Every structure is written in structure tokens, then in C-alpha cells.
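And then chain A:
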Amino acid sequence: MQNLPRPLEIHVNIAITFSSTQEMNSVMNALIPDNVNFPSGLSMSIFPSKAGSRKKRLQSGSRSRTVVIKLTSTGQVSTLVNTLDELLEHASVASKVIH
Partner candidate 1 sequence: MQQSTQTRQGQVLRRGAEADIYLSDWYGKPAVSKVRTPRAYRHKLLDDQIRRYRTIHEAQIMSQAKLAGVRSPFVYFVDPVAAEIIMEFVPGRSVKDAITLQVCKMMGTYAGRLHAAGIIHGDLTTSNFIVYGRRLVLLDFGLAYYSERTEDMAVDIRLIKEVFSSAHVQIFKKAFDSFVSGYAAEMGKRKAEKVLENVAEIERRGRYARFQV
Partner candidate 2 sequence: MIRVNGKQKQNGTRDKDNKGAALLCLGIESTAHTFGCSVVEMYQDSERKGKVLSDIRGIYKPPEGSGIHPREASRHHAEVCSSVLAQSLKEAGRRMDDIDIIGYSAGPGLGPCLRVGAVVARTVSGFYEKPLVPVNHALGHIELGTMLTGASDPLVLLVSGGHTMILAFAQHRWRVFGETLDITIGQLLDQFGRAMGFASPCGGRIENLAGQSDGRYTQLPYVVKGNDVSFSGLLTAAIRAASSGEKLVDVCYSLQETSFAMLAETVERALSFTSKKEMMIVGGVAANKRLASMLDIACTRQDAKLYVCPIGFAGDNGAQIAWTALLDYAATKKQIDVEKSSVHQSWRLDVVDVGWR
């Protein structure tokens, strides 16, 4: 990957669907603590996706089995790729461990 003189602004949206809400929550909570101390130019947020209609969610609470990860990079592309790499690896580790 080339690092261009004027860094690109890149947005990455990842959605991972698990087999249960419980599994999704466990994995999401396992990833969040490392979501700190990013180098400048990189930011990330993790949250459950909004599943179902608003009315249904208010009645019974979110039953999402999907977690959404949004990354925004205005810095080095290689940093973004490395972060994504580790993130996906961790998500896969967490999921493996549950099963």
C-alpha cells in the first residue's frame, strides 16, 4: 500500500452477524476495551446494529445479532489496514472461543 502525500479520508463500515444476541454482546464487549489510544487520524466506534422496527425494539429491547464497526481514517492507510486486520482477527478469536 502506498502512503500518498495527502492522506485519503477513508470510511469503513463492517457488519458482523452472529448466531445469537448473547454471542454478539460477548464479542462486542470483548473488542471494546482495546478501542482506545488510536494513533491520530484513526477513530473507531462499535455498537449493535438497529434490528427490527422501532416499535418492536422499544417493546422488547434490541435483539440484534449484528455488531457494526465504523472506522474513519484520515491518516496512514497501512495503519488502517493493520487495525482492521487485528480487529477481524479478534472478532474471529472471540467467536471461536464461544463455540
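Per the selection procedure, all candidates are chains of the complex that A comes from, given by their letters.
Here are some notes:
Note that in this section a contact is a pair of C-beta atoms (placed from the backbone, for glycine too) under 8 Å apart; a residue touches a chain by one contact, two chains touch by 3 or more; residues count from 1.
A quick note: this is a predicted structure, and the numbers were derived from the prediction, not measured.
Shown alone here is chain A; of the other chains of the complex, listed as 1 or 2, the one that touches it is 2. For chain A in complex with candidate 2, the touching residues are 19-20, 22-23, 25-27, 29-34, 36, 82, 86, 89-90, 92-94, 96-99.
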